[in-house]
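Encoded as C-alpha cells, the structure appears first; notes follow it.
Of the protein chains in this complex, one is absent; all others appear in place.
Order as written gives the chain letters A, B and C; numbering starts at 1 within each chain.
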Amino acid sequence: MARFAIADDAFDIAPLRAGLLRAEAGAYASFEGWVRNHNDGRAATGLRYESYRVLAEAEGERILDEALATFAIADAACVHRTGELAIGDLAVWVGVSAAHRDAAFAACRWIIDEVKSRVPIWKHERYVEGDAQWLHPRPPDSQ
Amino acid sequence: MARFAIADDAFDIAPLRAGLLRAEAGAYASFEGWVRNHNDGRAATGLRYESYRVLAEAEGERILDEALATFAIADAACVHRTGELAIGDLAVWVGVSAAHRDAAFAACRWIIDEVKSRVPIWKHERYVEGDAQWLHPRPPDSQ
Amino acid sequence: MVRVTVLYFASLRDAAGCDSQAIDHEGDLAALYLRLQAQHGFALPIERVRVAMAGAFADWRDRPRDGAEVAFIPPVSGG
Partner (left out) sequence: MVRVTVLYFASLRDAAGCDSQAIDHEGDLAALYLRLQAQHGFALPIERVRVAMAGAFADWRDRPRDGAEVAFIPPVSGG
C-alpha cells in the first residue's frame, strides 16, 4: 500500500494514525502543516496547492522508503492536500511510529523537510490586498 | 483552562488537537506514547500508571507554562493516562501549535522529555512470565 | 513533635504495605524518610527520592508543620 498520498479533498487523520499502530511501537510523532493567516509578513486569505501528481506520488513514496531505511522506525505515512484551502485547513500530515521517541521525532522532522524540498507541489497564495502569487522559494527554505 | 491533565480513562485526541488550532499557526507537532509489547528486552502484557495527582497536575502545568515562555509557540497541551492500560493503548499525548515547525518540534520534544522526567507518575509493568514491577529509572532516562 | 501524614507511591507503597501513614515526628523531612526507610525497608536510597509537602515539591531540610501531608516521590516513570 502507498505510504504517501495526494488528497484533492479534506482527509481524516484518525484512520491514517491507526494504520501506523504496532504492538512494538511505543512512540508516535506527527506533524501537520496548517494554512496560516500570514506569510513573509503579508496577510493571507487562503491558498491553492497544485501538484505534478504522478511525480509527486513517486517522489513522496521515495522519501518514505528512505525514511524507513534510515531511521529505526516501525512505519511512516504522509498525505498532502491539493486544491483550494482556507485559513486553518490541514495542508499536510506526517505520522511516524517507532519503538522509541528519538527515531520517531527525527524521522518525522526529516520527512516533512524532504517533502517540502523535493515533492513537486506548488503553493499559490492569496493576500488580503487581492493579489496572489506562486511561491518558488530559494533553497535552503528555512521557514 | 488547564493545559495539562491526568485522565483516568481513555481520551479522544481530536478535541485536544482542535483546541490548539490558531489562525496564525502553520505548524502542529504532536507526540504520543503507546504501550509497547516489550521493554528492556522483556515481553510485556500491559501496565498500570499511578500518579500523585495534585502534584502531577501542578508539575505538568508548570512544564507547559515553561514551554510557552521558552519556545515561539502558539499553544501546547498534554494529557497523561493513569490506571490499567493494554498493549497499544495511548499512555500520553502532547500537542503543540506554532507559526513555524522548528519551534513546534522543539517544544513538543522538550515537553515529553520533561513530563517523563518530572511529573510524579509511575509505571507498573506486567510481563508474560507473570511477574510485574514498578519502574524507577535512573536519570538520564534515554529511552 | 508534630503529627504528619505520609503518602506512599509505587514501590514505596508496596514496601510500606499501605497508601498513607500518620506518624509523630521531630526533625526535618530527610530524618522522616530515614526513619520510615528503616521501618519498612525501602530499597531506594534518599538520594533517588524527592519529597513533597502540601502538594508541592519540598526540600529534604524542610521541617514539617503539625498536620502536614508529606509525600515521598520515587523516581518517576510516566510517558
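By definition in this document, contacts are C-beta pairs under 8 Å (C-beta built on N, C-alpha and C of every residue); 3 or more make two chains touch, one makes a residue touch a chain.
Being a predicted model, the structure only gives us computed values, none of them experimental.
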- Message: Using the touch definition given at the top, which of the shown chains does the missing chain touch?
- Response: A
- Message: For a quick check of understanding: of A:49, A:71 or A:105, which residue touches the chain that isn't displayed?
- Response: A:49
- Message: List every residue of chain A that touches the chain not included in the displayed model.
- Response: 33, 49-52, 54-56, 58-59, 80, 91-92, 112, 115-124, 133-139, 141
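In the analysis below, only the chains that are shown with their structure count from here on.
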- Message: Taking the mean of the CA coordinates per chain, how far is chain A from chain B in Å?
- Response: 24
- Query: Which chain B residues touch at least two other chains?
  - Reply: 33, 112
